[in-house]
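In this view, the complex is presented without one of its protein chains, the others remaining in place.
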Amino acid sequence: MALNILRRLLAGVVLLFVVATVVFVALQLVPGDPARTILTGTGATPTEEAVQALRDELGLNLPLWQQYAAFLGQLATGSLGESLQNGQPVLDLVAQRLPRTLILILTSTVVSVLLGVLIGATAARFSAGRGAWWDRVVLAATSVGVAVPSFVAAVLLVYAFGVQLQWLPSGGFVPFERNPAGFFQSLILPTAALAVGFTGTVARMTRSSVLGVGNQDWVRTGRAVGLRERTVFLRHVLRNSLSPVLTVTGLQMGAMLGGTVIIERVFNYPGLSGLLIDAVTQRDYPIVQGVVLVIAALFVVLNIVVDIAYGFLDPRGRN
Amino acid sequence: MTPLNSLLRQLRRPGPAAAAIFLVLLVLVALLADVIAPYSSIAQSSERLAGPSAAHWLGTDQFGRDTLSRLIVGSRVDLLVSVGATAVATVLGVVVGLVGGSSRGLVGLLSMRAVEVILAFPPIVFALLIVTLFGQGEFTMIATMGILFAPAFARVVYGEVLTIRNLEYVQASEVIGSRRTRILFRVILPGVIPPVLVQVSLTLASTMLLSAGLSFLGLGVVPPTPSWGSMIGEGQALMLTSPLLLFVSSGVIVATILAFSVLADATERGLDPRRRARSPRAPRSRPTPPRTQVIPLNVQKKMETMP
Amino acid sequence: MSAPTPGEPLLVADAVGISFETPDGVVDVTRDISFEVGAGETAALVGESGSGKTVTAMSVLDLLPATAGRSGAMRYLGEDLFTAPAERIRRLRGGEISMIFQEPMTAFNPVYTVGRQISDAIRAHRPMSRAAALTEATRLLADVGIPEPARRVRSYPHQLSGGQRQRAMIAMAIANDPDLLIADEPTTALDVTVQAEILALLRRLQKERGMGILLITHDMGVVAEMADRVVVMEKGDVVEQAGVFELFAAPTQPYTQALLAAVPRAGSVAAPERAPQATDGAPALELQGLSVRYPGSFLKKGFLAVEDVSLTIPQGEVLALVGESGSGKSTIGKAVVGLVPTEGGELRIAGKDVRKTSAGQRRELRRSFAMVFQDPASSLNPRQSIGESIMEPFVVHRPEMGRAERNTRVSELLERVELPSAWHSRYPHELSGGQRQRIGIARALALEPALLIADEPTSALDVSVQAAVLELFRTLQRELGFSCLFISHDLAVVELLASEVAVLRAGRLVEQGATASVLRAPREEYTRRLVEAAPVPDPVLQRERAAKRLAVGN
Partner (left out) sequence: AGGTDGGDDVLLYGLDSDVPNLVTPQNQGSASMILNAALHRGLVQYDAEGQIVPALAESWDDEGSQSFTFHLRDDLTFHDGSELTSEDVKATLEYIADQDNSAKLYAAASGISSIETPDDTTVEVELAAPDAAFLSFLADVSGAILPSESLGQDEPTYVGAGPFQYVSYEQGSSFVVEAFDGFYGADDVQLDGIEFQIMADQTARDNALLSGSVDAVSFVGWNSYDQVEQNDSLVLDRTEGPFMYLVFNTTEDSPFSDPLVRQAVAYAVDRQGVIDSALAGQGEPLNGMPIPENSDYYDEQYADYYEQDLDKARELLAEAGYPDGFTARMLSSSQYDFHENTAVSVQADLSEIGIELEMNLPDWPTRLELGAAGDYDIAVYGTSGLTNDPAFLSEILTPSGSQNASYGYDDPKVAELLAAGRAATDTAERQAVYDELSEYVLEQAPIVTLAWRAQAFGYSVDVTGFSNIPGFLTFDSGYTLANTGLK
């Protein structure tokens, strides 16, 4: 297994290289000129000379292979380059935003997985007989959960709890060091907004998986030795149903690495996604490349963790 | 009873039946959109952001266009693009997941790493690239979203295959001499269908929503052509002042997803021999006919004594 | 818990009927089943495979699937369990009444260690710390004769051999000193020595605590040794009940008579006639110095399950592999068909080293051999109808065969293993243990293989069906001259079928030779014990032998 992890990490390095190259090429292919975009800002009028001058300064007029070599050279030294916009080291930008994104991902994952598994499991458990209404409610509610765009959830949450009731801050991020209570408060609404769809996804997967496992022989054994129904369900049905749940959880967590831009915007939460999208819409190549690489690296780690977790969920699949 | 029969049987239950009827109607609406829609979907009028009225059942948007007509015409793009993209994603993802999960060598490693490359790639960059290379249009959208969502399927399938490939019935098929493709598609695949079905209904929802997000990059449906996704996008800006637009456009998506979910659930049930045997209201135990007589037994049998 | 006095009926089945809801309507599988089990007494439920023994046993503790319906009454100390509240049933389960399932392979949850599952069962009834329960579980595993219990207690079910799992199941069932033990084929996967120990253990418990046992078995030797009373079932009905001595001495019903007559007895048959020796020389199977190691977790060295085994099966011969449970028999079988990687040694089928052939050749080769898995339940695809399962070899190797022809062949095969040909569209979970096993056999024989690896193929079959299946084997051997690696713990069957026997112990071959000489004049101490432990279907004789064994043991 240790060997396996090592192998995966090596594959991960290759993957990062591939991602780096693809991003580099992609950005070259995509129209839009960083210099022009920077100079235009919110509607200014750069002259063509100014645009060219800035391109020269930013090294955008160098031959492609030179730019690529420079980019790889930077990577080799562990640097992600500097923003074209303002010369900030990309590593600093990422280092500042990454923890916030991770915190948000973590809280919403914990909330969604707990809630989703609870909802999905109860729905499946009572899917026949007297509890069937609950199953139907869950099916409908999770459909709403996954089909309602996250900005709707986000805006409604801000509007209800931030603007109308004023129970929670309508947005912003409070660093933990500055104000622990505020820190947690500032996390509640974004977490909730992210959790809406995520919970629905987890609940659906749990429900389906539990329904499939419920008939296995070992469930009968659990009953036969006198375990309580609840115990039988938790240990012998639910536990064996978790592998697809783990999969969707891993997928969702990965998707959130660069995909929480709407939530970040609505809650004015400075995270990684916002950085990425801003960089893309301003063609700030080094930031895009840097953020994508960091996301890819996290992905590699995340996937390894998920794959190891499969082994814990089902010892048969180990190694 | 063949799986097909049992699937059809599932459709007789009220929930799945309603869902199927809804979807059939939806397809009809999409096909006949031009005939049914009360107004042109792009004609603007000065009656902007009107509430529901006899003339405009679902009101109008900020261009004074009839919301109902836009929903009707928009269903076309949504069904085509979402269903198309989901189909592409499902097929691609399932194949890659099966191969990745079942081959232990280089192929397995490579296929799942390829999946990671796509997953690790932020959709926005990917979409930008695609639109640059292939231009905009429905085909591009289907291809883009198909590729974007395929990795999720691959991961789901991969996770399941890890478990299933070790089961003895898979080994039994191997011993028989089944080709790899047969083992993958005929032996392992049926076991991964339930989570794939769930993923299908989730992906349908995501693709409908994403088509709005893609139009942000100029990749989606080109305005003023309506699509549900883009209507949600338009409704977003107005959600606090005129929520109706957002409400109805989200509403049709929710209803469609719900219908798909119910059908997926019924399919899953129909495909699982252990679950489908059960009819909805089974008597748990049947009444016992009154009996008095017990077969006489020699109860007083002595215990054997062992030395 | 009131300790019931011996002799008082512990369990009374009163006109129990069980039905299943199927897509084609409600089907009654048993009617009017009535019998009693007294405290300290063993009632044996015997009968045809598929006659309803298992479902009757499962109905006691309400363990049937939701599609089942029950009628009649099942009284435990006078209380009708069919109408008792669920919570009451739960308390009885695993405490006062416990159950050993027929198929121990699938009865354990694959994701927990067996120790964890046994200790959970203990803790469900007795307040105990987890650690204490685990110690208790280890002790129980030792009680049921599992070697290295401290290691096995931490094993996952898939890491145990069939017999080990069955013993773990027994350990779990006796963990809470039940008053009534329902044992559904508890020794099918055990070699005779271990079986003898287990039976002795059960009898000891019975004697010490007055435990009642409802024993389901098809092994008339076991019945002879254990039962006080025998209930004979056929096609869902009780056809005869009597004390064990009366029944064996004078069976009244034709079915019972046939049943007893069909029992093979070790040493009672002539060595099987040989098929004409094939001339081209290459043996059907050749193992040389084969070793198999299961991978260990993390950096630990794995478990060497088979060590330096050399075997040769000439064409047209049947070689029986016998030996202690957990000795590596199944492992060898799986290694032959390529399901577990070998660590060392050579392995040739019809002269070719399978591992060195190309994929295409291997497929071709696979067409010539087939395998019957030890565990029929898990080797059948739950999502495939049994017709589709049996058809699979045709689909794979005879693509030219039409649909209709395939169906005809499937029907034929079903009939040859004594199953109704109309059962095509049934699913594995709708079958009895013995029926599932026969599906496995039918599938393996579908292509009339040149080499068959049969891992305990008749362990779940009652003697009459077993006789039919053995006859089928012999016919095929005569007609096609096929070769077979026959893994079994039933020495009587081995004697019937095999021309050679190899005895395996702890992964090594201890003895090998012609069946007659090995079984009648064993050279090795272990083989001798094995032969002596084989039960005979005669209550008087068998009990004497058991008593002697016990005396020696003490």
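In order of appearance the chains are A, B and C, and numbering begins at 1 in each one.
Please note the rule applied: a residue touches a chain if its C-beta (ideal position, glycine included) is under 8 Å from a C-beta of that chain, and two chains touch if they have at least 3 such contacts.
These numbers were taken from a predicted model, which means no experiment stands behind them.
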Which displayed chains the unshown chain touches: A, B
Contact footprint on subunit A, counting only the chain that is left out: 30-34, 36-37, 39-51, 53-54, 57, 83, 85-88, 93, 96-97, 155, 158-159, 162-163, 166, 169-173, 175, 265-268, 270, 274-275, 278, 280-283
Those residues of subunit B which, in the complete complex, touch the missing chain: 42-44, 46, 48, 62-64, 128, 131, 215-218, 222-224, 237-238, 240-241
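In this section, only the chains that are shown with their structure count from here on.
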Cα-centroid distance, subunit A relative to subunit B, in whole angstrom: 21
Whole-Å separation of chain centres (CA-atom averages), subunit A against subunit C: 50
Contacts with 2+ other chains: residues of subunit A: 128, 215, 314, 316
Subunit B residues counted as touching two or more neighbouring chains: 166, 272, 274, 278
Touching residues on subunit A, where the partner in the complex is subunit C: 1-2, 128, 215-218, 220-229, 231, 235-236, 239-240, 313-316, 318-319
Interfacial residue positions of subunit C with respect to subunit B in the complex: 6-7, 9, 12, 14-15, 19, 21-24, 34-36, 38, 40-41, 65-67, 69-73, 82, 158, 203, 207, 228-229, 238, 241, 243, 337-339, 362-363, 365-367, 370-371, 373, 375, 378-385, 392-393, 395-397, 425, 427, 429-430, 443, 543, 546-547, 550-551
Sites on subunit B touched by subunit C in the complex: 1-2, 6, 9, 166-169, 171-179, 182, 187, 190-191, 271-274, 276-279, 282-289, 291, 294-295, 297-301, 303-304, 306-307
